[in-house]
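This is the structure I want to talk about, given as structure tokens.
The complex appears here minus one protein chain, its other protein chains still in place.
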Amino acid sequence: MEQTANNKTMKITVLRYRPEQDDKPWEQTFDVPYHHETSVLEALFYIKDHFEPSLSFRWSCRMAVCGSCGMMVNGVPHLACKTFLRDYEGKDMKIEPLDNFPIERDLVVDLSDLIEKIERIKPYIIPAPKDRNMPLNKSYIQTPQQMAAYLQFAQCINCGCCYAACPQYKLNPDYIGPAALTLLYRYNIDNRDGGKKLRAPFLNEENGVWGCTFVGYCSEVCPKKVDPASAIQLGKKMSATDFVLKLIKPEE
Amino acid sequence: MSEAKSFRKPYKRPVDKLWWLKNKFFTVYMIREGTAVTALFAALEIILGIFLFGLCNLDAETATAETAAPYLWWVQDFLGNPLVIILNLVCLAASLFHAVTWFNLMPKAVRLFMNKNSTELLPDYIVKMGLYGALAGATVVILVFAVATI
Partner (left out) sequence: MRQFLPTPSDEPIYWLMFGAGGMVAGIVLPSILVIMILAGLGSPDLATGLLNFEQVKGLLGNWLLAAMLFGIVFMLCFYSLHRMYHSTHDLGFHTKLFWFMAYGGAAALAFITLGLQLLIYFKLF
């Protein structure tokens, strides 16, 4: 980093919040040298190493796999590791913690609400009654098409970018939200799964798919191209079908 | 529960009521939702026309300017009012904007495979082309029908 070829620098403003001292967040600006390959995450490392050792932020894999480094770059949710300073050439940069989540410290947010919601919708394969006693050494059979049906929705890394992009989650924190609803749909359409009934209450409720007004920004910002907006609309179709079927043939 | 003292003090950012002005994407979204107002206006215009048509004397053997006065007011003075024409042009633009945004999002609600064995999904442009085709077809049919029945 020190030997930058053409000594380009960028003015980077970072939102700081230290729970011990501060009552509310404040901004701190740094001049960070960068070159063609500098990512936002590396810029933050530079700030931590050279200017402000107390700056806190989450990171792990540095290659858009772990989903730890989600943050707002100029107001848009991004993974810091796959966002590059070169794309903001000639502009200033403002880095804030992910929107719509409580700030724990500096760029670290409290994602426990997201985690709880993902847990709530039972994101795992629940065997159908006929498979309940299937031996563990016997495998399920799945055609390439059955796999392609859900594979895109299974790419989620739980980074929280879609929640930061979702105005409905901002307005109503009880809304289950894009990532969890996408996983709900992903497991519901998996041919190995038999847990549709157990997930139905979370799909059909007001805070389930019906909390969505199809803004579509979640799909726009998703770093893994999961397309949560699509999964939620398909979930709405699933829920509406359920609803109509129950009207025609009520259970019990 | 651990006995250790917690130093956590999470900061919750206040919700800005003008959140939809802070991001261009959200502003377009609100304009998109706002086109509903113009659709309601168009519906009210039609209902007013039906209402005024009902006020006409429909029992008359042959319609005259007198027996059809309420309807003629609607079609000549109301629809002919420059302000209403401008509002209708705004409604038309809004309706087309709605159509474009609606058609752009529709492929997300359609997830079909090309055939029984393929792993290839039906491409988005086919759904969009179908919708634009429906718009063009409906427009031609309605306009031709309206002109043909004069």
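Chains: A and B, in written order; residue numbering restarts at 1 for each.
Going forward, a residue touches a chain if its C-beta (ideal position, glycine included) is under 8 Å from a C-beta of that chain, and two chains touch if they have at least 3 such contacts.
All figures in this text were calculated on a predicted structure; none of them were measured in a lab.
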Interface with the undisplayed chain - residues on subunit B: 15, 17, 20, 30, 33-37, 39-40, 42-47, 49-51, 53-54, 56, 58-59, 63-65, 68, 71-72, 75-76, 79-81, 84-85, 88-89, 91-92, 95-96, 98-99, 102-103, 131, 134-135, 138-139, 142-143, 146-147, 149-150
Contact set of subunit A toward the excluded chain (per top definition): 167, 171-172, 200-202, 204-208, 210, 213, 236, 239-240, 242-244
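Everything below uses one rule, namely that only the chains that are shown with their structure count from here on.
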CA centroid of subunit A to CA centroid of subunit B, Å: 32
Residues of subunit B that touch subunit A when the two form their complex: 7-13, 15, 19-20, 22-23, 25-26, 29, 33, 105, 108-109, 111, 113, 116-119, 121
Residues of subunit A touching subunit B in the complex: 17, 19-20, 24-25, 75-76, 99, 102-104, 110, 143-145, 147-149, 167, 170-171, 213-217, 219-220, 227, 229-230, 233-234, 236-237
